[in-house]
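Removed from the display is one protein chain of the complex; every other protein chain stays in position.
The block that comes next holds chain A.
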Amino acid sequence: MLLIHCPYCGEDRPELEFRHAGEAHVVRPDPISEISDEEFEAYFFIRDNPKGLTYERWRHMHGCARFFNAVRDTVSDKFVTTYKAGNPKVEIERGEDGIARVKGDGQ
């Protein structure tokens, strides 16, 4: 079974306890009442859906119930890292071996 690291529980937990919760770092326009329909569409409906590394929100639904952010490779389904909600976007780099890691983490 896939194990996912919950940054609030501080350990790897089985994937069955988690729920995917959409793209991460989507910023709500402020003031939202003054944006155009096109801007609202872009904010509300349009998502990246990349092949490769993606930033996502996940929720430890059947555990501590917290939302957190994760970086996942959509090709290998491997989680690169997870971090608490509200924290800045973690930078990821792909090493010469092709494996994605948190920037500065080295091997």
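What we mean here is this: contacts are C-beta pairs under 8 Å (C-beta built on N, C-alpha and C of every residue); 3 or more make two chains touch, one makes a residue touch a chain; residues count from 1.
What we mean here is this: contacts and distances are computed from a predicted model.
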Task: Choices "Response regulator receiver domain-containing protein", "2-oxoglutarate-acceptor oxidoreductase subunit OorD", "Dihydrothymine dehydrogenase" or "Sarcosine oxidase subunit gamma" - which one is the UniProt name of the chain not shown - done: "Sarcosine oxidase subunit gamma"
- [ ] Based on the whole complex, identify which of A:Leu16, A:Ala42 or A:Ile99 touches the chain you can't see.
- [x] A:Leu16
- [ ] Go through chain A and note every residue touching the omitted chain.
- [x] 1, 8-11, 13-14, 16-17, 62-66
